[in-house]
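Worksheet: the structure to be examined is printed underneath.
And now, chain A:
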Amino acid sequence: MSRSISALAVALLLGGFVMPAHAASTEADYKAAYAAAESANAEAGKLRNQWTTAVSALKASKAAAEAGDFDKATAEAKKSEQLSKAAIFQTNEQKENWKLMEIR
Partner candidate 1 sequence: MRRFSGLAMAGLAIAVAVLSAPPAAMAADTPNPPADLKAFQKFFKDKFPKVKFEDFVNGPYSMDEGLYKQWKEKEEFPPYEFALDLGKELMAKPFKNGKTLADCFPNKGIGIRQDYPHFDAKQGKVITLELAVNQCLEANGEQPYSYVKDEMAAVTAYMAYTSRGKVFDVKIPDDPRALAAYENGKRYFYTRRGQLNFSCATCHVQSPGERIRAEVLAPALGILNAMPIYRSEWSGMGTTSRRFTSCNSQVRGVPLKPQDEEYRDLEYYLSYVSNGLPISGPGARP
Partner candidate 2 sequence: MKSSIWNDAPVSRRSVLQGIAAVAVVGFTGIRFGMSEALAAANDKYPEDAFKQKSEADAIKSLYGKTAEKSDKVKLDAPEIAENGAVVPVAVSSSLTDVTSIAILVTENPNTLAAAYRILPGAAPSVSNRLKMAKTSNVIAVVEAGGKLYSATKEVKVTVGGCGG
Partner candidate 3 sequence: MASTIRVRATASGDSTEVQALIQHPMDSGFVKNAKGELIPPHYIQQVVIEHGGKPVFIADWGPAVSKDPYLKFAFKGGKKGDDLKVSWTDNKGASDTLTAKIQ
């Protein structure tokens, strides 16, 4: 159990450094990425643990799309989705683990 969680954590860690190289993004790419980011953000919201950075990346994505920069819009949406997924992971991980920190 513990090992698989840390593997995921390390994957998250690497994900932050290595943004996948990709060809120029289209509006369709952006829309798909944005929808995924929005739904991850909504789920984090339901768990009452949104990250400010996920929310601002989502806003940046929308702004870039409105300016016609779909490369940036797609990248920001993907970043936002990753952040929200990390927030969701954090919430679930903390469901029991908060007790580790308790003074007793």
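In this section, a contact is a pair of C-beta atoms (placed from the backbone, for glycine too) under 8 Å apart; a residue touches a chain by one contact, two chains touch by 3 or more; residues count from 1.
How were these picked? Simply put, all candidates are chains of the complex that A comes from, given by their letters.
Please read all numbers here as calculations on a predicted model, not as lab measurements.
Trainee: Just to confirm the interface: in this complex, chain A touches which of 1, 2 or 3?
Mentor: 1
Trainee: Under the stated contact criterion, what part of chain A meets candidate 1 in this complex?
Mentor: So the residues of chain A in touch with candidate 1 come to 2, 5-6, 9-17, 45, 48-55, 79, 82-83, 86-87, 89-91, 93-94, 96-104.
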